[in-house]
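One protein chain is absent from this view; the other protein chains keep their places.
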Amino acid sequence: DPVMGGTLRFARNTDSEILDPVLNNANADIWILTNLYSTLILPAPDGKGLLPGLATAWSASADGKSYTLKLRQGTKFADGSPVTVDDVIWSLNRARNPNIGIWNFLLASIANVSAPDDNTILITLKNPDPSIPAALATFNSAIMPHKLFEAAKGATDTEKANNFALHPIGDGPFVLSSWERGSKMVLKRNPYYFGTDKAGRHLPYLDEVDLTIVPDDATRILQLQAGQIDATEFIPYVRVKELQADPNLTVDLFPSTQVTYLQLSVFPKLADGTPNPLSNTKVRQALNYAISKEAIIKVVTHDLGTPMHSFFSSTTPLYYGGDGPAYPFNMAKAKALLKEAGYDKGFELTALAQAGKANDTATLTLVQQMWSALGVKLKIQQMDETTLDNHRNASNFQVLSAYWTNDIADPNEMTDYSAYYPNIKSAYSGWNNPTVNKLFEQSQTELDPAKRAAEYKQIQQIYVAEAPEFFMYETPFAVATRKNVVGFQQSPLGNDIFDMAYFEK
Amino acid sequence: MTTPLLSIRGLRTTLATERGQVTVVDGVDLDVQPGEILGLVGESGSGKSMTLRSILRLIRAPGRVSGQVLWRGRDLVPLREAEMRAIRGREIGMIFQEPMTALNPVLSVGAQILENLVAHTDLGRSARQARAVELLDLVGISAPAQRVNDYPHQFSGGMRQRAMIAIALASNPTLLLADEPTTALDVTIQDQILKLLMHLRATLKMAVILVTHDLGVVAQSCDRVAVLYAGRVAEYGAVGPVFAAPHHAYTLGLLRSVPDARHARQPLRPIGGAPPAPDTVGERCAFMPRCAYATAACATARPPLVSLSDGRLSACVHWDQLEANEWAAV
Amino acid sequence: MLARLPGRLLQMIPTFVLIGIVVFVLIRLLPGDPAAALLGIHATPEALARINAQLGFNRPVWVQFLLFVGRLLHGDLGISVSERIPVTEVIARRLPVTLILVVMAAIFALILALPLAFVAALHQNRLTDVALRGIFQVGLSTPIFYIGLLMLGFLGARLHWFPVGGIGNGVVSGFYHLFLPALTLGIGLSAILMRSLRSTVIGVLRAEYVEFARAKGIAPWRVLTGHVLRNSLITTLTLFGLNVGTLLGNTVIVENVFAVPGIGGLLVEAIFGRDYPVVQGVTLVLAVMVSLVFLLTDIAESWLDPRLNG
Amino acid sequence: MSAVAQSTANAPETGSAPGEPLLVVRKLTKTFARSRSLMDLVKGEPRRRVHALTEVDLSVRRGETLGIVGESGCGKSTLARCLVRLHRVDSGSVTYDGLDVVALRGAALRRFNRRVQMVFQDPYGSLNPRMTVRATIAEALSVHRICPRREMPARIAALMDLVHLPLSAAGRRPHEFSGGQRQRIGIARALALEPDCLIADELVSALDVSVQAQMVNLLLELQERLHLTVLFIAHDLRLVRHLSHRVAVMYLGRVVELAETEALFAHPRHPYTRALLDAAPELDPSRRGSAEAAVRGELPSPVNPPPGCAFHPRCPVAIEYCRRVRPELVRLRDGRLAACHLAATEDGLVQSTEL
Partner (left out) sequence: MSGALPTLAEAPTEASLRRKRLRISVPLTLGIIITVFFLVCAIVPGWIAPYDPLSFDYSNLQVGPSWIHLLGTDNFGRDELSRIIWAAQVDIQIALFCTIPPLIVGTIIGSLVGYYGGIADMIFGRVVDLVVTFPFMVLVIAIVAVLGPGLVNVYIAVSAVGWVFYARLVRSEIMVLRQADFAAAGRVMGYSDLRIIFRHLLPNALIAVVVYWMTDMALDILLGSSLGYLGLGAQPPTAEWGVLVSDGKNFMDTSWWMSVFPGIAIVLCGTGLSLLGDGVADLLAVKR
């Protein structure tokens, strides 16, 4: 049985920047936010389904153009003040305001939010949107205390948000108690949290979570081994086996939506005006075949990864993996395809990677070696993240090592990003497939789950066949804890879930 | 003759250099009588400073001192370091060749005097302070109470030399080893320092070994003189007779190198060549290659220092064939 | 020295202005701007423009510089782009840690280098000397992060003598936590100091005034403490002053390894995060700090060496 | 060797006959600024200066040796350096063979330096430790294009012979020589330019007596052979007396007495000269001086020279007038120059009542 109380000391590799559900943009913010704020609907810890949150029930109208949600009774913010419909309406309106933050696109289909009565929220849409429940379960739709926010210092929304986020009062399982930037964040149990476990006990079990910042992987692991912390995330894959063998530790491998792949530019011409061999589908296919994912999975992920079947992870709803791994290693085919494309003499490519990410450079080093058999010379260039993003966002790259984690339990975010041209040219790759574009637009308003699944199946199949990326692997989140820590979970979206964690006696 | 205060026999000092062991003091014999000033002259590198340092055993390992240094009848050479320390500064004081480098630039002059007093006297704190001021006064530094806390760089060259003397005199030594105390100074200041030394010798009944380049200084201030050449004593005797009739060809050469007022702008008669580097002499008279009187006899062995009449010693085979020095005839 | 103090302080001003300009230009030469860094892969031209306008980074650089200087005169360093709080607060929280770290490191370096340099110098070219120099050569050639991780692994995780990184709570625990990182930094510095210190000590030991002190018949340890130590310290201080920059540079690595939220790590983070106000602020604070250290070493030197009071 | 002698002999005659003043110094003043602290600046204190030379008057005759003596820091080296233009002078004039030396620059200065050369005091410091003797001399020859490249070895050999250095030493570096030999190299280098005036600043001070004597002989020989005019600066009165035709005595940046050598040594007129002579130790042990020092006190600081006669604080015969009024360098009855009120009074140049 779960034991109440205790302080869990958890080490992260980087600190949060802002604890505002709407203005944030870093994973380090997002993954902690769900502990401080609740949403109307909660994502299931396994990422597959949705659970009641501040709303106990929700339903769509027949035409799919409105949603009605029933608010839970008697929920309170961490300061004891009640959560009202006003808070809900204001929070959702703020979250979908196109001038605030970058997540409003998730709620772009909402036309209006209103409250027919004190217990009901009515959301009307511009067009049917099947992803709305999932969007309402996403961090940016968190319900915040309107009055307290307005009371925060500052003239603009940004200023108020900055100040409010220093001492945020939310309706999540924990409340921020102290924050030493760059070093330590203390979360205290929120006594007003509505959540209960199956036995009806009030969550969370823990009294306190201490989040310390330890940038270096090796140091974090040393701390865990020394018992200075109880749990830590981002265990390098190379260390997993070794830590699993440690009798004091448990290593959890949580299913994740994380995929690692190489992003490409498929524009006919590169930024410098030279012709781009990767604009040729056959070349992309050939290079894909020439990568031994097994070898990479073995060397880089130490067999913790699995090959990709689609461009998003197998934990994503509507995933279609029926055709097997994308481009299994086949050098003969690769050579043949390259010859067909007229590139059997080989060519040069430059791959960009983020400096200091050992796995990225390891992967590229392997790819470099594998492609050399085709006469393709890969140059690796590391750079800092911002410079890399700059190259990406200007489509000024050939190959770029990338990874992705979903923020919403729906495939649309990733598809919109990677495969849909009109928005950002399919992640700045320039891949423009009219069929995919049309299918995606349809799926965005498709209310019939079966039809939507079919549309997504087709999108994924086309994507894999056209190969606008080099498929690598999907990996779980590796979290190591002391043996006596039970119940900590990391959702496939990456959120650290502390409310069910406790210390075993 | 009274028993000498200090009697050195066969003093030999070997230093370790890049070229290996080098003997820089090569069998020096010397006597110092109580209360006398003994001049030690010789060309640069002849071993004057090393002789003084060897007396106090200020030669660092792996350098070695051997022979006999009888200080009031007690041989200093075999003494332990701790015993030696009781003699250094206490019974035998020493002033170094260059006051600029021998005074610690970061300690006040007073502090450097006090060090000596702490080590060798049981004066109390204030008594020591008073003594330091008294010493500076003694060596002729005006307003000593104010200057005692000054640092060496705030002193002029002459004052630094006086400060060194004050330090060496701190615990009333019986013998003062003065290594070229005036070489870096001007004539007028040199004159002051030498007169000071002679005055102190008289009042404190202290013996002095005075190392100098300057034959005039020897003539004016010393009772006896020892002429050093290539790490050995070439000639030893009372100043007057030695200057009047040198008994070593080298001493004669030195005296003749000095310009003579009566022969302005006439060529001088210098000793040709340069002194030998230590340890390159071999078994012959070290001065032979430069000597006008050299004969085959000089080449057989290093001539020993032999006792001549009235307490004079010479290591010259031809001591009796030398011309008398000319100015002595005046 | 005290007479020259105001002059020295005045002399710093052009240095600070120069540093300000160089930093201003240098950081703006980096590809991407604060908005791009904030938004990462979510950047769209509109969002970039919106945020840069909000932060005031759309104005000409010289206007920004003048505004920066204007605010600076009121003690305002602007708002951190990533942390969204005033830079002064960011620095106020991080600076003390680094200060303590650096001071402790300096002390460790001196404690290590000074006696060992003496030992080596006194045993010149003998086995002790060769061994000590060998060890310090290893210290000099080992990457600092590696020394740090070894310390953590052995003294921290294995022997449990020290905490594995972090800064703890409270003063005592703070010092305890900073022990290993300071030692790591100190080892690096001591290796640099040791080398020249040894030859300095050898030189001082040969100095005539040391010989003269011996001629006074004072005890050897008094010669060492009264004459050799003091004179060697002067050189050490000079050398130390020259290496403060290196020391601060190494905090970048050490703070990372030991999870110390200091200013070195902050600066690099801010450079990578294009957090202009933080980079400017931290650089300025570092410049002031280093200049103060120079000043302090100068004062200490002139206290140790009366010749400098000329 | 003969080449050197010849070319000097063939040097164009520049008008003035032997014995005529070749180098004339008038009212030469040189000060060095001391660094000023900000405090001084704030307090408005004027920049403090070292008065190294104050209104120095001198003339050197063609072919003569002028000796200059004086205490350390009295400005002897500064004077020498001003004469060869190592220092810029503050005021006053230096005329060399009718040429205004102070105004020279560029090529003209270089031409002047060829005629007036200097040999330095420090035998260790004045030679580039990394250059062999041959290179040192060859550089001088080639920079000034003294002779064609092929003739250079012969010229170098001649010069080395002139200063009595064995030719076998040409390939060695300075540290392989003794002090006296180094001074010879320095002289050879200076003579390579075939100068007609040589300024020897403490040429022998650092050397042993026996070597000093060798150098004195060399100087005499060279002067004889090459008709050099020599400015001989030294501490050692015996040497100055031996070498010089005339002697100038300096004190605290001023010339206090200038006379024919023998006259000066026989009858010093300035009390400082007298003190200097008294203080010099005689070589005859039977003629010991008094037990009292010849002069009290130390050289005053050139930063704040005393008012009136600079020597008055140490002068045994100073009167009140000396404290107030600075004596000018005047020609006394016997033709010598001296800057002393009392000497002037003795000669009746000044009415004693004026004092």
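List of remarks:
First chain written, first letter: the chains are A, B, C and D, and each begins at residue 1.
The working rule: a residue touches a chain if its C-beta (ideal position, glycine included) is under 8 Å from a C-beta of that chain, and two chains touch if they have at least 3 such contacts.
Predicted model, so just to flag it, every value in this text is computed and none were measured.
Touch with the chain omitted from the figure is made, among D:Leu66, D:Val84 or D:Ala188, by D:Val84.
Touching the chain that is not shown, out of D:Ala169, D:Ala263, D:Ile319 or D:Leu349: D:Ala169 (per the contact rule at the top).
Contact with the chain that does not appear here is found for just one residue of A:Thr232, A:Thr361, A:Gln398 or A:Asn495, A:Thr361. As for the chain not pictured, it touches chain C at residues 12, 14-15, 18-19, 22, 26-27, 29-31, 134, 137-138, 140-146, 149-150, 153, 195, 242, 244-246, 248-253, 264, 267-268, 271-272, 283, 286-287, 290-291. Where chain A meets the missing chain, the touching residues are 217-218, 236, 238-239, 242, 295, 298-299, 354-358, 361-362, 364-366, 368-369, 379-384, 387. Chain D meets the missing chain through residues 81, 84, 86, 109-111, 113-114, 117-118, 120-122, 124-131, 139-140, 143-144, 164, 166, 168-169, 171-176, 178, 180-181, 186, 189-190, 193, 214, 217-218, 221.
The rule is short, and it goes like this: only the chains that are shown with their structure count from here on.
Annotation of chain A and chain C: not jointly contacted by any chain, touch as defined at the top. In chain A, there is no position where the chain touches two or more neighbouring chains simultaneously. In chain C, there is no position where the chain touches two or more neighbouring chains simultaneously. Residues of chain A that touch chain C in their complex: 11, 17-18, 25-26, 99, 102, 158, 162, 165-166, 180-183, 212-216, 218-220, 222-223, 225-226, 228, 384-387, 389-393, 417, 424, 427.
Residues of chain B touching chain D in their complex: 43-44, 156-159, 185-192, 194-196, 198-199, 213-221, 239-240, 243, 253-261, 263-272, 274, 327, 330.
Of all residues in chain D, those touching chain B in their complex are 71-72, 178-181, 208-214, 216-217, 220-221, 235, 237-239, 241-243, 261-262, 265, 275-276, 278-286, 288-289, 291-296, 298-299.
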